[in-house]
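Excluded from the complex is one protein chain; the other protein chains are retained at their positions.
Should a chain be cited, it is by its letter among A, B and C, assigned in written order, with residues numbered from 1 in that chain.
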Amino acid sequence: MPLLTLADAIEQHVRDGQSVALEGFTHLIPFAAGHEIIRQGRRRLHLIRMTPDLICDQMIGMGCADRLTFSWGGNPGVGSLHRLRDAIERGWPQPLTIIERTHAEMGVAYQAGASGLPCGLMRHYADTSLDRVGGPRPRLTCPFSGDSLLAVAAINPDVTILHAQQADEQGSVLIRGITGAAREAALAARCLLVTVEARVERLDAPLNAIVLPHWLISAVSIVPGGAHPSYAAGCYPRDNRFYGEWDAIARERGRFQQWMQQYVLASRDHAELLRRLRIAA
Amino acid sequence: MPLLTLADAIEQHVRDGQSVALEGFTHLIPFAAGHEIIRQGRRRLHLIRMTPDLICDQMIGMGCADRLTFSWGGNPGVGSLHRLRDAIERGWPQPLTIIERTHAEMGVAYQAGASGLPCGLMRHYADTSLDRVGGPRPRLTCPFSGDSLLAVAAINPDVTILHAQQADEQGSVLIRGITGAAREAALAARCLLVTVEARVERLDAPLNAIVLPHWLISAVSIVPGGAHPSYAAGCYPRDNRFYGEWDAIARERGRFQQWMQQYVLASRDHAELLRRLRIAA
Amino acid sequence: MKTAHAAGAYTADEMMTVTAARQLADGAVCFVGIGLPSAACNLARRTHAPELVLIYESGTVGARPRVLPLSIGDGELADTADCVVSLPEVFAHYLQRGRVDVGFLSAAQIDRHGNLNTTVIGSYARPAVRLPGSGGAPEIAAHAREVLVIMKQSPRSFVPRLDFLTSCGYLGGAGERSRAGFPGRGPRAVITDFGILRPHPETEELQLCAIYPGVTVDAVRAATGWPLGVAHDLQVLPAPQPADLDTLRELHAATRQTHAAAVRINLRTADAPASHPH
Partner (left out) sequence: MKTAHAAGAYTADEMMTVTAARQLADGAVCFVGIGLPSAACNLARRTHAPELVLIYESGTVGARPRVLPLSIGDGELADTADCVVSLPEVFAHYLQRGRVDVGFLSAAQIDRHGNLNTTVIGSYARPAVRLPGSGGAPEIAAHAREVLVIMKQSPRSFVPRLDFLTSCGYLGGAGERSRAGFPGRGPRAVITDFGILRPHPETEELQLCAIYPGVTVDAVRAATGWPLGVAHDLQVLPAPQPADLDTLRELHAATRQTHAAAVRINLRTADAPASHPH
């Protein structure tokens, strides 16, 4: 596991056209990595995220993606993701193909991917409109009970990117708190990049803690505050105020682009961005 | 979640003829509960345990079971389970129907049971002799990849019994260390009984610890040393010497019966048994 | 309906929240959505149902938040939960396994059989308004033993025909849901800013069963996009108790105060690698 700057990690491991999962559920969203992908101008990415959140709103609005797999596309506790809506409703800045699932399906899909299976199973009783628009949702019959089950195709991202609290000297990573499907997305990936708040000599993880062993990880980058405006349990809280303010920033194309220019693109790295936002001194 | 003596918990919740999973993988094997089932003379149980270990050797030898689902039936690090062999090879003390699986299959079966699914999937490439003797092992074809997958029937025990380190005042249980498929077996069960080393006011479990919420548990019993000769991480180590000695005790029917009489049946409860064994003062 | 109701000094949101809270039996296991459902559950937990078990889809099981979470994955939920499990696990081991008594949902559109749309207004391919989508709702609607729906009532939200069926209620009614094999019984109550609608026992069409003080049946009918049936024993619900309102307002005040705090991050955390604050 090499320790790389985030810029080098994205440069070396994320290519135009790849499928890129950025997971972390409300908690530990890898914002710094998403911003670096924007800075480096990646194009035609297939973004995969259960809750696209502000990070995908920004990447889609900046033209990094032409495809999105997701299950809930809102600004949590606030309202719409305006850039996501603009892409879906009006194809701006470019058309966006959406592959829409439910949370439970995404969970099964990541789990299947993490398990080396081509598909997973879940219970399903009646078609919804998603069965009409979401591509094939085939059924399998349980050979024991005769129940009709939904088969869900595995998700194996080309790259999964996570943010976590700590890495140790070998590069093993400790994740504490709410994970959503982050661990499954990590294990399903072909390439795993992790940003962490801090590097420590030893993790001193409690038994049964969630640790990703160093040999599963392609690169670790140390990025304090790397989840902001999401949060890192034990380090800093969610910036609910920023989530609220984003609604007005993203509502209109011009203001969005100006904001991205002024903050994300004009900053060399995440530390500079946090200083510009007056989140860090 | 009522707090019961172990005798009352077994009396109220374990019936003749039921399927009973006793899980814990080398670690946290619920020996005290198994002994209590022997003392209360349950019959025709369908025992389910990945590694039957000494506990099933004893229960089978004492005539509690006529059926066993398992995946590895040895005395770990020592050799055979002589009572299990005697039942399979010579039908003593009664014939034993075995349902034989692999570890991975048992894992999938418990996981499916814990997930409310009638079956789970795993990869399988060629038949082994188990396909010939182990009952139907049907295949399903992945509708996405065309891969042929093994369908594994869910396991949903009538009763699952676990041992763990702590319960809090509400009866929520903290498990620390190696779990095998204990958590999945617990979530798959219709009735969940847990013995614990100690009751504490609050668990103070670290984030992401393995906790079974009190409302999933039918009864908790406080049984210090309840895993002996298996172990409870943080409490006492595995009694490797006892595992070694068991080989000679169980090898011959008479000595086995005498030992069970002298130690398990003659003891009112687990504390008395541990004192007779000079494990506790 | 944002303004205070006539009689006492309470808002429609407060009335809905208090009414929803009253639907929750102590000890029930609830799968909780953010917003009004979360407020209702936490109000119930602070009043008549202290043993209510709250599960959020972020995997926080048995959460006892001291203030209301703004997102489904706030740290407060993890810090106060009995356990934190993964999202695949909370959906498989708790919801699909049949461990959830009550699911709480909201929607942009509901039809007369309690089917819900949270996906899109207009056509899917060229939407007028793209909504957030499914989230956990379709499986909550399928598996929870019963479902409570909370949403404001208007002809735009209570529609004769959904633009998109995201989550199943009673499908076409008259037993179609049960014949399809759903383990959960479906939406037992729809709590609105006018009162409570419940499915007719045979047709499974939502009908008005209770109204708030000062609400007229005509007003409810005018806010409903289909010819609304009214139960023959229509009840008038009591106004919220002052104690309930006090508790709810304290909760909201504490919530606002907590979430208004500015976030500051120390970039030199590498110097101080605070090991494991439990």
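Criterion: a contact is a pair of C-beta atoms (placed from the backbone, for glycine too) under 8 Å apart; a residue touches a chain by one contact, two chains touch by 3 or more.
Here the structure is a predicted model, which is why all the values come from computation and not from measurement.
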item: Left-out chain, listing which of the shown chains it touches; value: A, B
item: Chain not shown: contacting residue from B:Q111, B:N156 or B:T195; value: B:Q111
item: Which residue of B:A9, B:L84 or B:I249 touches the chain not shown here; value: B:L84
item: Touching residues (missing chain, whole complex) on subunit B; value: 25-27, 50-51, 70-74, 76-77, 80-81, 84-85, 88-89, 100-104, 106-108, 110-111, 122-126, 128-130, 133, 166, 176-181, 183-184, 197-200, 204-206, 222, 224-225, 228-229, 231, 233-243, 271, 274, 279-281
item: For subunit A, residues in touch with the removed chain; value: 114-117, 172, 187, 204-216
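Everything that follows uses one rule, which is that only the chains that are shown with their structure count from here on.
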item: Neighbouring chains common to subunit A and subunit C, by label; value: B
item: Overlap residues in subunit B, where contacts from two or more other chains coincide; value: 116-117, 206-210
item: Residue list for subunit C, restricted to those that touch at least two other chains; value: 78-79, 84, 92, 96, 143, 276
